[in-house]
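Left out: one protein chain. Kept in place: all the others.
Note that the chains take the letters A, B and C in the order they are written out, and that residue 1 is the start of every chain.
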Amino acid sequence: MDKPFAITLDPGSSLANKTGTWRTERPVYVDRLPPCNAQCPAGEDIQGWLFHAESGDYEAAWRHLTRDNPFPAIMGRVCYHSCEGVCNRAKIDSAVGINSVERFLGDEALKRGWRFTAPKQETGKQVLVVGAGPSGMSAAYHLRRMGHGVTVMEAGPLLGGMMRFGIPKYRLPRDVLDAEMQRIVDMGVHVQLGAKVTDIAQTMVDGSYDAAFLAVGAHIAKRAFIPAKDSSRILDAVAVLRSMEGQEQPMLGRRVVVYGGGNTAIDVARTAKRLGATEAIIVYRRTRERMPAHDFEVEEALDEGVMVKWLSTIKRSGDDGVLTIEKMILDAKGNPQPTGEFETLEADSLVLALGQDVDLSLLDGVPGLQTKGGVVQVDPVTMMTGHPGLFAGGDMVPAERNVTVAVGHGKKAARHIDAWLRGTQLAPTPKHAPASFENLNPWYYSDAPKTLRPLLDMARRTSSFDEVQGGLSADNALFEARRCLSCGNCFECDNCYGVCPDNAVIKLGPGKRFQFNLDYCKGCGICVAECPCGAIEMVKEDF
Amino acid sequence: MNAPVKFYQTGTFTVGNRLLAPEQRSVQASTERSNSLNSGHRACQGCGEALGARYAVDAAMRATGNRLIAANATGCLEVFSTPYPETSWQLPWIHSLFGNVAAVGTGIAAALKVKAAKAGLGQSAVRVLAQGGDGGTTDIGFGCLSGMFERNDDVLYICYDNEAYMNTGVQRSSATPYAARTATTMAVGAEPGAERGKGKNLPLIAMAHQIPYVATATVADLRDLEAKVEKAMTIHGARYLHILVPCPLGWGSASHDTIKLARLARETGIFPVFEAEHGEVTAVTKIRHRVPVDEYLRPQKRFAHLFGKEVAAQAPAAPAAQGGASVLARPGAGAGQGHPEMLARIQADADRNIRRFKLLDEPEVH
Amino acid sequence: MLQIRIHGRGGQGVVTAAEMLSIAAFHQGRHAQAFPSFGSERTGAPVVAFCRIDDAEIRLREPILAPDVLIVQDPTLLHQVDVFQGLHAEGYVLINSQRSFHDLGLADIEQRYRHERLATVPATEIALRHLGRPLPNAVLLGGFAALSGLISLDAVGHAIRAKFAGKVAQANVAAAAEAYAFVRQELEDLAHAQAD
Partner (left out) sequence: MLKQIEGSRAVAEAVALCRPDVICAYPISPQTHIVEGLGELVKDGTLTPCEFINVESEFAAMSVAIGSSATGARTYTATASQGLLFMAEAVYNASGLGLPIVMTVANRAIGAPINIWNDHSDSMSQRDSGWIQLFAESNQEALDLHIQAFKLAEELSMPVMVCMDGFILTHAYERVDMPAQAEVDAFLPPYEPRQVLDPAEPVSIGAMVGPEAFMEVRYLAHAKQLSALEVIPRIAHEFQQRFGRRSGGLVRGYRCEDAETIVVALGSVIGTLKDTVDDMRERGVLIGVLGLQSFRPFPLAAVRAALQHAKRVVVLEKSFSVGLGGVVSTDVRLALSGLQLHGYTVVAGLGGRAITKASLERTLREAIADKLPSLTFMDLDWRIVNRQLEREAQVRRSGPIAENLLRDVGTVASKVS
């Protein structure tokens, strides 16, 4: 075409005009630490595995999850999911049901028989793990993945520790527990059951282990002095729960009183109900607000007819198990104080759920090792005790006592044991800045309230040990996963690519995210304002 | 207009979504999009018109398989896109005058019709787009536009409405809203800003022509906008699309708030987003999270006098091509008290829109 | 060069008459130029149209100020407008009327011009009879053919058919023929009268 001078121009020729020179601020892509990940005691990359679950690729999600935690099916049942407590979505409608999706993935893995892959190559190092509870098995799993030879010594008859002897069936069915334990054994972990370690130093020498991780847990029930007649029947919670795993179930009678306010007290009371007690009464010296047990468990217990006497202590156990109760009041500090006001309570049996102590006898005479307040002191960063090569975790070290924390200890210890074996030290991984709700543009998330997991109907809950809480269906799990806001990390929604008035965003393709074309970016900041998940920020241009 | 695909992480509010089926994906999400308005144009930072134009023209390009010719009225869009020796357009494009773009479109359509006839075709595969700003559409170009409508010529007309003459330095047009401060409706006197009871609603006037298709849209809802362009391209005859495109320079808003303001215009009910066929409203985009008009007005310096705020002395930086910066440099009048009574009127107008176009979902009856 | 001026009122087909006259002349192989006294006159207003006929190309564009022929389609104009302005001494005058020049109060005209070049014809009546409408223009052309012999009745018929179609054309042709005969008769009577 014969174009008239100046009046008619060739298409797209404005590329010659580099408008990037107008810019005073520049957008940059960032990654922020989502609150769920920051919160998880087991150090799971929750957002990471939800990302795969969103697209229905459950195996990828499961494999991503189990990089950090080998027990999704167990976690999905017993984890107290503090992650959901900090989820940003709660500020829009309700928190993402992370725990329910985790359980779905765990169950899906069991159903499909997904297995862990054995290590590529062996390091030739041998590590001893004492105790087959959550912490120990977690450590065994990670160490094995790293190619170390792992031997687990467990005093008890079965794997699982407190997960088996502390948590009732109706919360954690045993087939699930067995399956997730077996999956680790299948990685080539040596297990010795009924093998109580009494002298760790000697055991290390005998087995010529290069390092050891101690996770024997806390199994010795705390006693409280209650003057009692011989006739009165007093048991401890740990014994009761443990005996549930044996052949003959404990005889608790029709009226069972449980003394304590922790999760164990709740478990025992609910167990008593299931064993046929007409009345299961918890006696607790403070108020419900101050009860250490998790609220949803208290709620479920009350639903099942468990009764609680708040602000009460047991003074003595008289004839035919008549208990004398003193009413308490809370002082300014919130501590209970006696009132001198008494009442009585009839009980066929009294179960004490006042916490447990650790059996530290296996550590006698280990040089450098310190204990304090009945637990082993460890370096909170490496989990190593005062004795080189000797690491510890779970209920036997100072920390909150729950499965998730224990699993986290196992993972952390494993990574540092590995470093220690290689004669190196693990540099602390730099953490991204937190992804707060203020970083988000919630407009872009469609309205989608949380899906609740089904609960077993009341009749069967109180009469059987069937699992109380059901799982999600595939559809629900997908929906729930897709409620994730991907706080602080690009999920390739194409907003920045679309909303740029200057076409200054380059789309690199699936999984590759985006890149700014600074030749043309004028620095208007629309991409930052319209990024749903706060994964872009403006920085001043330095002139 | 198209409901969010349920259960998706972001519904369809974002530009793209990896979880969507390919046929559900937006034009703008595609690396294949034509970028009809290419990089290097001289629009201000955060220009809503540049964005709206690329959204609309790219969508029209996809709908027509790139068989599209565009005519452009004089105005920002023309000036910032085609200063000799560079053009940002990547499709056949012509600029003639300020007030005649609809007629130029008619001429192009007529020529294409004859070409098709000579080729023995029923109708031309090449389609015509005529576009202009609110000044070129509602004022100086209105005669030609009405003529094009009345003859039902096969032209899609798109008005990019930024509610004033921005290219000449932010003067009042018949699309300038009540109370808005422009260079010719200064924020001084008893009733600062644009006077009440003036201006015209072009979408409704277009509907009065009984043309096959009329729709409104904003740069805040890409998928809705694209769907409307696509639909318009399935229809022959005169079609009108009115797109709200915030102007950081003329509105005195932050350049990064362009889309947010368009969204608020809709969520307040100030700018109803709807579709009409043959003069009859057939669909409206419901308000999702209703907000009071203050939220929309407050971030805009052109309304600062309503809140009794002094307008910041410096205006958003404007490139040489646009001469409007000075307008916002003047301090707003009505400082101190503000004008709650004017705010109340604007809220009442928004509420009327909500009733008139049924912008809120009826509460469900149980 | 023959110059004809036609006077009438808007709606009487004055302009059409001039055009038909030019077509008639063209049909006879001559050059002709017809044009109206341009204006925005509406029905009833006085209208003038012109026609020039010549053997050579006609280049002159001025209005006809000194006509050789006057055709007056509406006698009521006679005392309103100076229709005779500039009329050539040897000129022809044809007036649409049942009455004579004398009865029309045009005695002075009878004095000044050659009697055999003056005629009146009841064109409106003839038109009403043939067309049912008072359209005297074509009729008068028939009369003019008879009066002047400068164009043939056949050529007038051709011109009428060029302008009108079907029944209307037929009726006009017939009407023109009747006017032709009528004027012929007038002239013969006049010739006899003068012979006596």
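Keep in mind that, in the parts below, a residue touches a chain if its C-beta (ideal position, glycine included) is under 8 Å from a C-beta of that chain, and two chains touch if they have at least 3 such contacts.
Given the structure is predicted, the values throughout are model-derived calculations rather than measurements.
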item	value
Touch partners, limited to displayed chains, of the chain removed from view	A, B, C
From B:Trp89, B:Tyr240 or B:Phe357, residue that would touch the chain that is not displayed	B:Trp89
Omitted-chain contact residue, chosen from C:Gln3, C:Ser22, C:Thr124 or C:Asn137	C:Ser22
Sole residue of A:Ile7, A:Ala427 or A:Ala459 that reaches the chain not shown, by the stated touch rule	A:Ile7
Interface residues of chain A (partner: the chain not displayed)	1-11
Touch residues of chain B, complete complex, unshown partner	66-69, 71-72, 78-79, 81-85, 87, 89-97, 99-100, 103-115, 117-118, 126, 143-144, 146-147, 150-151
Chain C residues touching the omitted chain (full complex)	5, 18-19, 22-23, 26-27, 31-41, 45-46, 48, 58-63, 65, 80-81, 85
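The rule we apply is simple: only the chains that are shown with their structure count from here on.
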item	value
Centroid spacing, where centroids are CA-atom means, of chain A and chain C in whole angstrom	116
Between chain B and chain C, centroid-to-centroid distance (C-alpha), Å	67
Euclidean distance of C-alpha centroids - chain A vs chain B, Å	51
Multi-chain contact residues (two or more partners), chain A	none
Residues within chain C bordering two or more other chains	none
Residue numbers on chain A that touch chain B, as the complex places them	6, 9-19, 22, 54-55, 443-446, 448, 478-479, 482-486, 491-495, 497-504, 507, 509-510, 517, 519-520, 522-526, 528-530, 532
List of chain B residues in touch with chain A within their complex	4, 6-19, 26, 28-29, 31, 35, 37-43, 45-48, 50-51, 54, 81-82, 84-91, 222, 248, 254-260, 263, 289, 317, 319
